[in-house]
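Data first, discussion second: the structure below is written as structure tokens.
Only one protein chain is missing; all other protein chains are in place.
When the chains are written out, they are named A and B in that same order, and each has its own residue count from 1.
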Amino acid sequence: MFLRNCWYVAGWSHHFSSGRPVARAMLGEPIVLYRKDDGGIAALEDRCCHRLAPLSKGRVEGGDLRCMYHGLKFAPSGACVEIPGQTIVPPRARVRAYPAVEQDCWVWLWMGDPALADVALIPRALKHDDPDWWMQTGELVYEANYQLINDNLLDLAHLSYVHENTLGRNSMSWAESRPTVSPIPRGLRIARWVVNNPGPRYLTMPDGVSHVDMWASYDYMVPGIFLLRTRSYPVGMAAARGMRAPDPDAEPLTTTTTSQAVTPIDERHTIYYYSGCLPRRLASEEDSRQQLALFERAFAEDNVIIEAQQRVIARTPQPRMLWIRADQALNQFRRLLDELMADEAPEAAANTVPALQGAAG
Amino acid sequence: MFLRNCWYVAGWSHHFSSGRPVARAMLGEPIVLYRKDDGGIAALEDRCCHRLAPLSKGRVEGGDLRCMYHGLKFAPSGACVEIPGQTIVPPRARVRAYPAVEQDCWVWLWMGDPALADVALIPRALKHDDPDWWMQTGELVYEANYQLINDNLLDLAHLSYVHENTLGRNSMSWAESRPTVSPIPRGLRIARWVVNNPGPRYLTMPDGVSHVDMWASYDYMVPGIFLLRTRSYPVGMAAARGMRAPDPDAEPLTTTTTSQAVTPIDERHTIYYYSGCLPRRLASEEDSRQQLALFERAFAEDNVIIEAQQRVIARTPQPRMLWIRADQALNQFRRLLDELMADEAPEAAANTVPALQGAAG
Partner (left out) sequence: MFLRNCWYVAGWSHHFSSGRPVARAMLGEPIVLYRKDDGGIAALEDRCCHRLAPLSKGRVEGGDLRCMYHGLKFAPSGACVEIPGQTIVPPRARVRAYPAVEQDCWVWLWMGDPALADVALIPRALKHDDPDWWMQTGELVYEANYQLINDNLLDLAHLSYVHENTLGRNSMSWAESRPTVSPIPRGLRIARWVVNNPGPRYLTMPDGVSHVDMWASYDYMVPGIFLLRTRSYPVGMAAARGMRAPDPDAEPLTTTTTSQAVTPIDERHTIYYYSGCLPRRLASEEDSRQQLALFERAFAEDNVIIEAQQRVIARTPQPRMLWIRADQALNQFRRLLDELMADEAPEAAANTVPALQGAAG
């Protein structure tokens, strides 16, 4: 079950070069995207209305896309504009078209009612394509339901276990720090101090500074957009602030961002797009590449545990999860997503992921 | 859903050598074929009646086949004739036998009621094993329903798109030529002029002749037998004949044949047998091999688009196709096949392929 009236990331801008249609399954639907001659992106149902061949094996002709099985040609609106061997093209000859927007190096598709597609609802990725920042990008396919990946990103306590030797840095800091969770439009803000930790890797630190207090705050928005900014300060800052957010006027020692997007391919497969951004004044391009390589080792660790979790769930009749205190944010987010889906499809009763039973002590 | 009272190609004669049983799934049924000591072909259910082991892992003994799990021996009639360790063989110890005929280098099996198996219903392949002709052969397995392959062969307009760079020769001739379609017993005859095209490759053309008018006529018969003959004439012949068939007394410049057979393995897999035949007076053996290599590049193109089409259909709930004018022959053939199947099994309501909605302009 998916939220439909929502923008989903369909890929990085650089995935779509002129003249080469790209097949993407999203929310169980076959979609073809292509860059038109005018540079814009079109997105159509990847299924010719004639004999159901995929249009992604077709040919871009100006702004249009021709099916290369029997030659029907489609405009970006989805309307068929040519049928070889006949002069009249009936109005029913059309495929579905998806509103597409390119913003912050991501291509976004609106998967619901086109009349409701509001560009203002697209979350803004952090520091993508900013000349003062390095940006590295990547993507990873999961054989798992998207909600399991949302769950993972909504509880960073797992860094101390899954990423013990990578992001977790052999420390219990993440498992022990309790974040504050607050609602924002279509999402949650999750923030915490990680106290007296080694300074961030890949960034030049001031002389003599080895450890920092780090304020890590991210917005998590539907359908699964993760926008994290870290700021580090001299040790003692967290206590001095009484564990509240840092003073916005206090200049941090370092700052980093990462933006990530979870897009369901279908109920059992998901694609995950991610960036890693570092300020050029504190890091070299090589530092930035090294940071992404670390991310990718860590994401491979997530991939292993989440795909294993998915396989266990799939073979468990009536799976039930146990709610613990660390699950606060992910429970709130599931509730938000369930409410939005219920608004769209009140008749669709149950979610596809296991029910929870409370066990917070 | 399959037509049962019909002859299906089970392989080339050279697939069946003495003493080596061959497993073949046809119409979803496991079948074992073997060449008996007398040179004839026997075809049995590939499933021992004892403990359901496949007889294709068995041993040919004269005209019989012994299961190599526990040693039961079967005659070509399907009757068990020996059970090790007991003297009486009960009549219920038997497997199904299929009428088998070897003709024109193909082995044909009758998949329906053996009492109705009429050898006269076997279509005659063209120029197979003719000493004046070269014959090359091959086969290809599709992960697709057989009807999608029938559809493909019944609308050669796709040559201009799918085979743009191989058989289509970068020309719209095939897409633009309208064939005449006429009923024949258990099939259709589909014929057209392809006008002012380059002469057929791999054949010696008369001096000074580069382009020809080609008469391409094929019979397409149940279950999926494609028998094509081409004849080429000097440019102008098509117009001189008023686009009607060439005068049978007019000697063509060149002629070629190809015979092809579509055999369902099951609802989602199909095997496709094909020959390419050239007259020895106009072509060398190497020409003939080159022609088959071209065919195989083209059939790989069909394979890609049809398997992709099948995957789209498989994940489309209630798939519907749109009927266009180019679909005339394939619609007629589907109707014929549906009628024959309805005669056999009136209770079986629906076909397994998408329904059509008309859109011919």
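What to note about this one:
Rule of thumb we're sticking to: contacts are C-beta pairs under 8 Å (C-beta built on N, C-alpha and C of every residue); 3 or more make two chains touch, one makes a residue touch a chain.
These numbers were taken from a predicted model, which means no experiment stands behind them.
The residue touching the chain not shown here, chosen from B:R24, B:R47, B:H158 or B:R186, is B:R47. Of A:D113, A:E176 or A:E286, it is A:E176 that touches the chain left out of the display.
For subunit B, the residues touching the chain absent from view are 28, 30, 46-47, 49-54, 57, 67-72, 83-90, 92-93. Annotation for subunit A: contacts to the undisplayed chain at residues 151, 155, 157-158, 160-162, 164, 172, 175-176, 178, 304-305, 308-309, 311-313, 315-316, 319, 321-322, 324-326, 354, 357, 359-361.
In this text, only the chains that are shown with their structure count from here on.
With centres defined as mean CA coordinates, subunit B is found 48 Å away from subunit A.
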